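Here the structure comes first, spelled out in structure tokens, and everything after it is commentary.
Shown here: the complex without one of its protein chains, the others still in place.
Now for chain A:
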Amino acid sequence: MSQTTERSDSDSESDSSREEEEEAPPTVKIPTRKTEVPSAVPVKFQAVIKYHTDQGFRPLLCAFRNLQWRDFANRGRWHMFWANVANARALFQPGQRYYFNDDQLVNHYQSCYQLSRKDNMTKNIKKFRMEMAHLKDPIGKKDRHGNFLYLDLIAPTYLLPFDFNTFLTDFKKNGGLYIVKPCSGSQGQGIFLVNQLDQAKRWQEKALAEIAACVQDNEGYQGYLISRYIANPLLIDGKKFDLRIYILVTSFKPLRCYYYRQGFCRFCATRYSPDVGNIDDKFMHLTNVAVQKQKKGYNRSHGNKWSLKAFRLYMERVYGRGKIDSLFDKIFWMIVQSLRSVQSLMDNDRHCYEMYGYDCLIDAHLKPWLLEINASPSLEDSTPVDRVIKTSLLSDTMRMALYERCPHLLGMKEKRPDASDMPLGDYEILYLEEPAPKLTPAERVKKANLGRYGSTSGPLQAPPLAPQDRPRWNSM
């Protein structure tokens, strides 16, 4: 009988795999998508890996537990330090630089603020596109009005007080709504919408006064940004939202970056209306979770967050797959170019990696705008889904960082040249500057036929995309 033979087949399979399992510690770990399908290359950590952290977020601790790492507890040396920006940068203080061993990693670059401070990001992107235009690089092309065709990543932004005059010309030409943000603020604090010149002037005066005070006290000053407000955001259910996408950078030179599949959209609670009368309603205009939380009736079970996957599914239904593919291509293009803009500024320390949280807004014409890059995205778990996403995000991040920098800690003698042993988890390769070999046609066919299950039971999937694999960007 076919039934019995099949059964005995599966028998022998399950037996052999059961033997493997014996060694695993008996704690119950609920399998998730990535780990539950047995991979051909079992990821086992050779040494005991010790972590150190200065943060107590639950997803972080859960991630360490899932990875089965130990707290270094101030004894010996840590392998992985999950630090806040200040503590990480303290390790690199000139004169008091921490003496790193080969197998020690920290989660920030010394110069991560080049992207994460809003003013630096703006400056760097502006500088980068000037350079490209100057070098006659095709991506630096401009249209008739002098707008960049491919590097139009951020809304026109001016630094107060220095760029006030350029702002004035822009304002006189276009008018409309502008948004003022403190350069190093976060969580939506100190953000205002302005639509009249005298309001903008007041901010300019404030910025000047602050500068004067800082010169006196010989301190750093904060400064403000004023940028054009994107008044026609894409609305779903009448509400404004932005996307949070996680990006892992393991090296800037050559640029190696990955995006995480599981991001989310953050929705406003109030329906959007472009009326000027509402410009003070931050629940309508600011999508930050920290802002929305203050609203009465904030829903704790979903926290106004929608998973990126659901978003994509819905958008494909509404706009068709072609448009949404190109939207995501544009987003990834934006991310890669923003990283390229700081490539030369980053200290390429081999003990560092960085997980950025990108905020991007989509307008009604399906064009993404880069709002801000967070070097230390929130790790709070405000909803149950949040916790699941962030836990797996952190463990995947740290595993990838180890793979890139100290693969021997993962029990690998050497990385495979085709990177087929990457413990990607839910990461996907965004851009690797070194080209890597592609799958052979036979392998492609096999994968397509077996569906997802077939592909995951083989060696870890997602062969690296060489830069030339994404030519669609240029056709934008």
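Convention: a contact is a pair of C-beta atoms (placed from the backbone, for glycine too) under 8 Å apart; a residue touches a chain by one contact, two chains touch by 3 or more; residues count from 1.
Just so it is clear, contacts and distances are computed from a predicted model.
Asker: The hidden chain: which UniProt name fits, "Small nuclear RNA activating complex, polypeptide 1b", "TBC1 domain family member 19", "DNA-directed RNA polymerase III subunit RPC6" or "Multifunctional methyltransferase subunit TRM112-like protein"?
Answerer: Options "Small nuclear RNA activating complex, polypeptide 1b", "TBC1 domain family member 19", "DNA-directed RNA polymerase III subunit RPC6" or "Multifunctional methyltransferase subunit TRM112-like protein" considered; the missing chain's recorded name is "TBC1 domain family member 19".
Asker: Give the residue, chosen from A:F100, A:F192, A:Y221 or A:Y314, that touches the chain omitted from the document.
Answerer: Looking across A:F100, A:F192, A:Y221 or A:Y314, the contact with the absent chain belongs to A:Y314.
Asker: Which residue, A:T383, A:T397 or A:S420, contacts the hidden chain when the whole complex is considered?
Answerer: Once the missing chain is taken into account, the touching residue is A:T383.
Asker: Of the residues in chain A, which ones touch the absent chain?
Answerer: Per the touch rule, chain A residues meeting the hidden chain are 2-4, 6-11, 14-15, 17-18, 21, 26, 28-33, 36-37, 236-237, 239, 261, 267, 299, 301-302, 304-307, 309-310, 312-314, 316-318, 320-321, 325, 383, 385, 388, 428, 439, 444, 447-456, 461-463.
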